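Read the structure below first, then the notes.
Missing here: one protein chain of the complex. Every other protein chain is in place.
All chains are identified by letter, namely A and B, in their written order; residue positions are counted from 1 within each chain.
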Amino acid sequence: MQDQKTKILLAPAALVFTGLFVVPLSYFFVISFWRIRLYKLVQDFSFSNYVSVFQEYMHAAVFTFFISLTIAIVTTFLAFAIAYLVRFKAGRFGPFILYIAMVTMFGGYLVKIYAWKTILGTNGILNSAMLWVGMIDEPLSWLLYSPVAVVLTLLHFLLPLALLPLVGALNSITDDPILVARDLGATGYRTLVDIILPQCQPGIVSAFALSFFISAGDYVTPRLVGGPDTFMVGNFIESQFVNRLNAPLGAALAFSTLTICLIALALFRILLSRSLAPK
Amino acid sequence: MREAKTSATTGKAIVRMRGLSKSFGDNVAFHPHDLDIQEGEFLALLGPSGCGKTTLLKMIGGFLAPTTGTIEISGEDVTRYGPEKRRTNLVFQGYGLFPHMTVRQNVAYGLKLAQTPKKQMDEKTDRMLSLVHLDGYENRMPQALSGGQAQRVALARALVMEPTVLLMDECLSALDLQLRKEMQDELRTIHAALGGTYVFVTHDQNEAMSLATRIAVMKDGNIVQQGSAKDIYENPASRFVAGFVGEANMIKGRRAGGQIHAPDLQCAVTSDGVDCDITIVIRPDVIEFANPELQYDFAMLGTVQSKTYFGSHLSYDVDLDHGRTIKLTQTLSPADSTPEVGQQLRIGWNADRCKILEAE
Partner (left out) sequence: MTTKEKKSTAGLIRTRSYVMPTRRGFMAGAATTLGLGLAGGGAARAQTTKNLNYLGWEGYDSFLEGGTFTEEMALKLGKSYISNSDEIIAKLRIDSSQVDLCTPYFIHDDFLASQDLLEPLDLAKIPNFEKVDPIIRQYCEANMSEAGLWYSVPMTYGSICMMYNAKKAQKPTSWTDMLKEEYKGKIAITNDYPGNFFAWGRVAGVENPNRMTYKELDTVVDLLITLKKNHLRTIASSYGELINLLATEEVVMCQGWEPVSVWVGDDVDIRPAYPKEKSMGFIEGYSIGKGSSNIDAAHAAINNGLSLEGQLAGAEANTMPVVNIDAMPQVSDGNRALYDYDNIENYFTERATTVPMYPLESDGVHASWDDYQEAWERVLKG
C-alpha cells in the first residue's frame, strides 16, 4: 500500500526526468549514428560522424578542454576561498557576502558579458585606469577578444553558482572536529587539508563539475568576447545544428565532448579523493 | 577590579593561573582568580550552566584567550599559546570525531601530526584502543559507533597524546545513566593506571563526587569553594554549595548571646560566635529516628509524610508539627524497623554533625 503510494508520488518526477533528460538524450544519441542527405535526416548506422569529430574538431575539443579546465579550477578555488571566508572568517558578515554574491546572479548572463566588454575594451575601464596610473603606455588589446576575456567572463558568471554547493558543504562541517584538530597540534593549513577539505569533497566536486560542464558547453561567451581565435566546441555544435542543418554530426560532436567531460570529471573525483584520503 | 581570589594551594602545581579572568564585552564570564592544579590530581569544575566552568576549561586548553592574567603549564607561560602549542588535550562534549576517518585514524591523527615514527605510532594507538576496549573497532567509521564507543574514541584520541593535562568538557553528559556510570569507573581506572592530571567540567554533583580528588564549585564566574568531596559535602561554605552538592535541609535562624533561635526548631541550642542571622545545614543522613535511650542536641516531633525505597537506604519526608518538612535518609540493616507513612515520631541529630552558616 505504502509502496503503491510512493510510486504514485514519484511518478511526476520520473515523468519529467524521462521527458526532459532521457528521451532527448536517447534521441540525439541515436541520431548521432545517422547521416544527412541533401539537408534531410537519413537513418543509418555508421560511426562516420564520430570519425569526422575526431578528424575535424580535435583541436577545438582540446582547446575547449583546457580552457574549461582552467576556468573550472580557478572558479572552484576562488569559490572555496569565498565560502571559507563566509563560513569561518566573516562572522555575521558571512550571510551578507553570500547575499551579495547571489544578487549578482540576478543580472544574468549577457549583462555580465557586456559588463566585461566595458571593463576590458581597448578604451575600457581597466585600460584607461592603467594608462592613467602609468602602468602601461598603450592599451592592452589582448584583454578583450581573447581567451583571457572568456576565462574572466565565465569565472564571473560561474562564481556564485559554484559558491552554493561549497557554502552548503562547509556549513555542514561542525566546529568541534576543527577545534580538536588544532588541539592535537594541527596548523591552520593541516586542519584545512586533513579535516575541512575531505569533508566537503562532494561540494568541491559539484562546484568543479558545474563550472567545467557549463564552460565546456558554452558558445555565447567565446563568440562575444573570445575574439577571432577562441572558438570552442559549443560554437561548432551550434553551427552543425543551426547553420549546416547536420544534427547527426552535431550530436556526435556533443556526445564526444560529453564523454570527454565525464571522463575528466571522473578523473578529477578520483584524484581529489586520493589526495584528500586520510593516511 | 576586584581582588583576585586566591585559591592557590602549595605543593607541586602543574598548572598555575594568576589573576586569570575572561570577559565577553561587559559580561564577565570568569572573575579574576588564582588557581593551581596539582600534578596527578583529578579536578572537577562543578557548577550550574553559565557558571563559567567551560570558560575556565577552554582558557586552560588555549581555546579562549584570557582577558587578564597568566597561565603557566609545567613552569612555562602559555597564556598566548593556542591549543596546538599546549601539551593539553580536550575531550569535547560532542566528541568532535573526524567523520571521514576510521577509529584508528582518529586516534592516531595527533601522533601523525607530531611525526611519530610509524611503529611507535601503531603501538601507542593499539595500546590506547585496547585500554578503552575498542580492539576490533579500528576500521569502523564514527557513524557506525554507539555513543559510548564514540566517547571512548574521543578519550583515546586525547590520551594517546600523553597530555600534561587532560581536559574534559561534560564529556559523559550525552550518555545514559548506566553507560555514564560505567565510563566513570573506566575513567577512574584509566587515571589510576596511567596517572596524569585530569580536569573535567560537569554540572552533575554525583559525577564530580565519584571521580574527583578535588572539586571546585563554581557560581556566576567565581570559584565559591574547593576541596575534597567529603570536605565540601560536610562543610559547605555557603547555602549555594550546600544545596548544589548533595541534599541538605536548611533552616534559618538567629544566633544571639551564644544561643540559636530558629522558629522551625522546637529546641534551643548553644553555639559560639557573634550575634547574626544563621542557616543551619543538616544533611539528611545525619538525622535519625530518635532512639529513646540517646540524647540529641536537636530533637523534635514530626509525622512521616512520605517514604521512598532506594535499595540500600530509605528516604523520608517528615513534617514537623508546625508545617516544616525535613528530609532524612535511613541506612538499612536487617534489624531496623522502618516507620510507616502517617506515623508520628521523634527525630534528632547532634550539633557536631550539622553546619552552621553565618548569614551571607
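Keep in mind that, in the parts below, a contact is a pair of C-beta atoms (placed from the backbone, for glycine too) under 8 Å apart; a residue touches a chain by one contact, two chains touch by 3 or more.
None of the values given here were measured: they were computed from a predicted structure.
Asks: Counting contacts across the entire complex, name the shown chains the missing chain touches.
Replies: A
Asks: Of the residues listed, A:Phe80, A:Tyr145 or A:Phe255, which one is in contact with the missing chain?
Replies: A:Tyr145
Asks: Which listed residue (A:Lys5, A:His59 or A:Arg92) would be found touching the missing chain in the intact complex?
Replies: The missing chain is touched by A:His59.
Asks: Using the document's contact rule, name the residues of subunit A that touch the chain not shown here.
Replies: 38-39, 56, 59-60, 109-110, 117, 121-124, 141, 144-145, 219-220, 223-224, 226-229, 231, 235-236, 238-239, 242-246
Here, only the chains that are shown with their structure count from here on.
Asks: List the centre-to-centre spacing of subunit A and subunit B in whole Å, with centres computed as mean CA coordinates.
Replies: 57
Asks: Mind listing the subunit A positions that touch subunit B in their complex?
Replies: On the subunit A side, the touching residues are 174-177, 179-187, 190, 194-195, 198-199, 278-279.
Asks: Would you tell me which residues of subunit B are touching subunit A in their complex?
Replies: 61-63, 82-84, 88-90, 92, 94-102, 105, 109-110, 112-114, 157-158, 161
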